[in-house]
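A single protein chain has been removed from this complex, and every other one stays in its place.
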Amino acid sequence: MDRRSFLKLSGVAASASAVGACSRVSQKVIPFVETPNDGANPVDGDWYATTCRECNAGCGIIVRTVNGRVKKIEGNAIHPVSRGKACARGQAAALSVYHPERLTSPMLKGAGGFEAIGWDKAVDILSQRFTEAEGKLFFLNNGSNDAASGIANEIFGKMDGFVSAGNQEPGFESLVAGGESLADFPRIPFPDLDHAQFAILLGADIFESGPSPVFWGGAFGECRRGRASVRGRLVYAGSRLSATAAVCDLWLPVPPGRLGALALSVAQVVVEMIITRKLASSIPRNALGRWSVALKEYEPEKVAAQLELAPEHIRKLAIPFVDESPSVVIAGADVTGYANGVAALDAVEFLNMLSYEIGREKLRIHERMTPEPNDNLKRRMAEALGVPHEAHGFSRLTDLVAGMEQGNFSMGIIHHTNPVFDTPTGLKFKDAMAKVGFTVAIANFMDETAAEATLVLPDHHWLEAWSAQTPDFVPGVPVFNLQQPVIQPFFGTKSGSDIMLAAAAAAKLKTPADTTEAFVTGKIQQFRAEMQGAPAYLSDNAFRRHLLREGGWWPAQVEAEAAPVPSGTVLWEYRDKLKAPEPEFDGAENPFFLHPFQTVHMGRGQGANSGWLQEAPDPITTLMWQFWVEMNPVTAAKLGVVEGDMVKISSAHGSITAPVFPYKGIRPDVVAVPIGYGHTNYGKLANGRGGNVMTLLGAKRDAISGALAWRSQKVKVEKAEGRMKMLRNAHPEGEYKGEVFQL
Amino acid sequence: MSDHYTVLGLYRKVETITKAGDPIREAFRVKDGDIEVLTSAAYPDGAILDDKELLHQVESRQFLFPFLMGFGGFGAGVTLAGGTGYIMNLIVGGKAPFTYAPTGVVTYEFTLLFGVIGSVLSLLYYAGLPNWTERAYDPEVSDGALGLLVKLYSTEDQEKAAKMMEEHGAYKIKKGVNDF
Amino acid sequence: MSSDDNVKRSADAAVSGGPLAGGHHGDVLALPELESFRDPETKGAKAHYDDADIYRDEKGFNDHTLRPMFFTTKKYFAFTLVLGAIMAQGFVAFLNQTYWGLGMAGLHEPVYWGAYIATFVFWVGLSHSGTIVSSILRLTGANWRRPILRAAEAMTAFSLLVAALFPLIHVGRLWRAYYMVPLPSQRMLWPNFKSPLMWDFCAINVYLTGSMTFLYIGLLPDLAVARDRAIAMGNWRRHYLKVLALGWRGSHREWSVYNKCSLFLAVIILLIAPSVHTIVSWDFAMTMTPGWHTTIFGPYFVVGAIYSGVSAVVTLMIVLRVLFNLGDVIRKFHIDALGKLLLVISIIWSYFYFCEFITTWYSHKPEEWEIFEWQAHRFPYHLWVMLGGSCLTIFCLSWRRFRACMPCMFALTLLVNCGMYIERYMIVVPILSRRDNPFMWTDYYPSLTELSIIVASFAYFIFLYAIFIKLFPIVTMADVKEGVVVSGDVRLGKHAVRVQVKE
Amino acid sequence: MNLSKLSPTARLVILFLTLAGMGGGAFAGIVYFGPIWLTTWAPAQPIKFSHKLHADTNKIPCQYCHTYARRSEISSVPSADRCANCHDYIKPDAPEIVKTMAHYNEDRPIEWVKVFDLPDHVWFNHKRHIAKDVPCQKCHGPVETMDVVSRTNEFPMGFCLACHQENEAPTDCWTCHT
Partner (left out) sequence: MRILKGSIKVKSFNYKEDNDYSWSMIIDLDRCNGCGACVIGCQAENNVATVGEEEVGKKRNMHWLRIERYIEGEYPHVKVRFLPMMCQHCAQAPCESVCPVYATYHNPEGLNVQVYNRCIGTRFCGNNCPYSVRYFNWFDSSFPEPVNNQLNPDVSVRERGVMEKCSMCMQRIRRGKDTAKDEGREVVDGDIQPACAQTCPTGAITFGNINDHESKVYKMAHSGRAISLFEEKGTHPAVKYLKGGTNDVIG
């Protein structure tokens, strides 16, 4: 009798009636059929450890359930990513389980639109299609390595024509690709912000769109005030003063696409300082000489003009970089979002290595510094649960779309991702999807992609489902996240991966397991020997329960995993790469740079149907339930618009209209538009709320990695008809009067 | 109690009624409280009948009503505003249960409220109101007639008094029993 | 007596006689040709003491003053029907608001108090004229007070009745509002007397009781008159008039005790009324909200209340004069006297406003100055009506011919009250919308529900008044009669001077 | 006072005043005593379970079945498997027990009707009261004498407060109201 059995309860009637209602309506009290195990407190509730799947960061969470209902989501204190914390989006999942618009029954598209079919029929259709496809199918997920993609891979992976792809958050791919020559296993760099004293954030909106806002939040807290006498200081350079930039001590509004030059310019000063002050003895002196020569053209005086900064500014960045060691540089979307992104990342990494050499003892260097063997545990875990990371980039997606166009696929499975909505119009995913004969969408909600699919399978919410996941974006450690159902499925859904397994079995394909749960259990057994730190005497089942209790497996001591950095020989390799190419832009004739950005609440648009997230004020604009376009008040004045006036933003690919939000923290030549709005088919709360910025984008890609260069679009902005009331939380005048608090 | 008899004489002019009052008082040895003038407007004390002294006694005691009630109101106010904190075992996190300003304000209001009630009570008590019984009265009083009302203890006196009033210029006489 | 001959107009007067027709003042007065007492309005055609002339025929006077009570035109019914309709829509709005929640009003954080409270303060303010003016005038024995007392007192009572509704309309849980009443219950919870709202609750209740009592006691002799008239006419009003008149006969004892009681009440009311509006002001001043938290608020509110109250009395008098043909009872002379009173009060009020403004302006305390700027920026026209109104008042009322011009006075006093309403609004709303925390600054617009209810409250007031006029005598008959009884003219050299002979 | 001597008006006034006084008294009484007039309510339960038989005749302690009372805020109505524990052996053929076992075997929870109820804005903790040795009967009445449980006490706020004051238990509002 495992823990699921007592989720069978329907509980003492949930308290939802109004205060003061003490009527004599006969209320029912419905006890369990089976007594839960001793020690359970039916009112205090039970806490289950699982993994948050709202984004791919893989935060360990614990979920409070009372009487079989999800009540509250909190961070798992022992988890290396979340460190006991949770972000807004993760916590809002408690509501989305009970979203009234959840899909409840499988639907097949017929002539007159979707019609509900039974589960048996769905499995029949699916298995028939599996047989017919003969491997000519694709599996597209949101870019995470989880059980579903693992199952798909194990079923179809060996067949010819099978393509597995991930629709990842933009920007990650470049981060991964940046400096790939250095390490065999590409992954997101995680500079050790926790222990840094000085940090330069190059367009890194780590609290909004970083790999894990929660992890970065913790790191920032530690950096800022984690130590008794040191206050970590941060500088942000980028074209918009984002929420991340807001907590930094200085914001340098650098023109779009020039952050690489800034990094190199800082590096130039740092190298000169190392030479003159005779620092970093581990770096070979001749290397320093070469760098000095190579960086000559990036002297602050020479690049100051194109960076629109004073040379002193750059010096003032570089000097504390050396003086207040340890220091780190973090690159983010404003670096990777341009076609020269990966080149710029090289410069960033170069700076980080210099920093490590200067403050050698004090800093835990980030993972990518460590050349890892191919059989690294983390990589193997990731592969066991899906596709290797490089398959999840935009390049793979582009190839997939090309394949779809050419009719390479007779079937496609789209698992919990919404590419019709959140890939650029330039990619033409929707058109390509129409060319695939049979598409299956496994989803919780009817979204834009599911609406285009032939068969829609309502999946469990991730709080109701079994899965496992390995997060790509964890510093230094392999993590095996377990995801278990914390409640009985609330609606009549079935696990998408279970259905895949059942259909595959019916199609006489080789299946890795009968159920997802069994699949996950199998994976645990596969890696058990390597999972250090768990009690060895446990039986297999007890070990599994132990992992379930903890939320997964990761090395007990994260610190111990930090590997030593390679010495100057690796740095030496950088001598030829220190170049910051000019950025190229799509629609270069247009006057404004388009700056799409993620907000803390919307994600890529998944959050748009959550009342909590829609109503939570955006940190910068404090807008609620609303879409907006940010521009500098100077720009707004030039266009003759004030707050709330509609403007039309257009590029060669499309146009959107949005109300203006004049914001002082943005460059006058930039208009910033949040991602995740403008749904057309995502339920009552999300539909018609603004425009989708993705419709403005072509599929401009990074020169080196092929990642989506999602900020390299220039647009026209013109005044449009109409006004809109801005639903701000802050008062438009009061927000400038913060001095009353004498902070 | 034995029955009494009343005579109500109506006069048109104040001079006439002034002249009629005193002879009747003397003739029947009417006590101060047994003779009344009914008017539609307030005449100064003693303007028509010389009952100043009696009324003065009444009026000098009349103030006691609002005064004593005011005291009662003071007590009620203090009890309510000041005492509640002590009477009710409310936990207010270390705040004083008694405070001066609110007690003062509420007490002031209650004192005055009770004073108002006292004033009204004094009116009712001393004027013998409300009295909804049928009493010696004529509606013409409200249209300006002046009424002289005497309380007598025998029918003979009643007859005599009626006659006297008529002699003194009353244009209308009303006789009644037990309706003073 | 010989006086009957001396005064020519008495020929048609003495039908039933009475004290007023009698020689009482006729004896003293034999001076028909007094030039100096000429009424300005009649340009010497009529002698001033002619007010007694009307009252000489007391029955006629009664008929005349009771006429609005007993005779009703179709227009009146139509008018009340219109009022009823306005009230009904307000009531529907109120029910709607109670059913759905206070969100129906335009309130929001942090403007928790809006038009309802402004209207509440306005009505409480309006209530101050009646009783204060009437008790001051009673105590000082000002003779011109007599005919207007009732109307003013009734105004007090009714505006308070209307005002008392607003806290109930305004609270979130009307059905739990009885928690404010100190009822002993098993919960062992009593109200918090430390709250200014509790003081306000006490004060308003005390004042309502007091002013209702004052109104009623003042009404008592007149009720007897009306009762007699109703019985004579067989009118249905006799039923309640009998009860309410308490069997009043007008015996000297009753009169004597009654006068004393009126005196007590006048004194007590004079103590209550300023305290009430002071306490209403403390609802604001006792908070720590900048702009509210000032010492001046107590007297400022009291004076403001009297200001708006007196001007409302003037408005009302003019309306009564015109609508009910009471021009010979409520005369220009009275309006003139009230105008002078209003002039004095408007000067005091302006002075208080100046004091409030100058201290803020001079100290330039940022959070308070912010409010002034906001008022000037957001409500410029309101400010003009409010301040311009009071300047205009001072200017116009100093001008005798203006005071004699009824339409002018009507317009001016209406303007004054508009200004005073705006003043209350300006105290409640802009200050709350610019609270200490600038993040929460907002603007506030009353919603349709609020407007409906507020309009209905005005209709309700007028309705109460209209009903009152039909149920009770609107002119203070007993007082007027007393005035005639106790006054007379004394020859002083070449002139006759009107004197009061009351003790 | 002779009533007949009074005028009809006076009699009407007196009648009115008397009625008003009675109404006011009734209102005050209601406010004071709260909802005490609603007592003894014994709803029919889906299973005819007799507390008298179990708790009195067979002397089964309350917490044998109401297991959560000592360790949680709620006392809990026992789950069907707890009935099955004994009734697998004791009188398995009695009709009510057959019904109960049917629930158990078919995985259908029994929908008991709540007899004692607190409004949602009141937070009550059984555990604390059991820890202080407050007998169940103090609030729930002599349940062990009842075949059908009836509500012997309403729980107005005064009911709780009286006991709390007597025993110097906390009377802070937030002890019970969140």
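What to note about this one:
Going in written order, the chains are labelled A, B, C and D, and every chain counts its residues from 1.
By our rule, a contact is a pair of C-beta atoms (placed from the backbone, for glycine too) under 8 Å apart; a residue touches a chain by one contact, two chains touch by 3 or more.
Not measured: the values here are computed from a predicted model.
Annotation: of A:231, A:277 or A:549, A:231 touches the absent chain (contact as defined above).
Shown as candidates are A:344, A:600, A:673 or A:715; the residue that touches the absent chain is A:600.
Summary of contacts with the chain left out: across A:156, A:172 or A:220, the touching residue is A:220.
Touching residues on subunit A toward the chain that is not drawn are 14-20, 43-44, 66-67, 69-75, 84-88, 91-92, 94-95, 97-100, 207-208, 213-214, 216-218, 220-222, 224-226, 231, 233, 235, 241, 243-247, 249-253, 312-313, 316-317, 320, 490, 600-601, 611-617, 619-620, 622, 624-626, 632-634, 664-666, 668, 725, 727, 729-730, 735-739, 741-743. Looking at subunit C, the residues touching the absent chain are 100-103, 106-110, 112-113, 167, 170-174, 176-177, 179-180, 184, 186, 188-192, 194-198, 201, 283, 286-289, 432, 435-440, 442.
The omitted chain makes contact with subunit D at the following residues, 119-121, 123, 125, 127-128, 131, 158, 161-162, 165-166, 168, 172-175, 177-178.
Here is the rule we go by: only the chains that are shown with their structure count from here on.
Here the spacing of subunit B and subunit D, counted between their Cα centres, is 58 Å.
Averaged Cα coordinates give subunit B a centre that lies 28 Å from the centre of subunit C.
Note: centroid distance subunit A to subunit C, computed from Cα atoms, is 70 Å. Subunit B has residues 89, 130, 132-133 in contact with two or more other chains.
Under the contact definition stated at the top, the residues of subunit D that touch 2 or more other chains are 7, 9, 13. Contact residues on subunit A toward subunit D in their complex (touch as defined above): 8-10, 12, 15, 17-22, 24, 26-35, 41-44. Contact residues of subunit A toward subunit C in the complex are 20, 729-731, 733-738, 740. By the touch rule above, subunit D contacts subunit B in their complex via residues 5-7, 9-10, 13, 165, 171-173.
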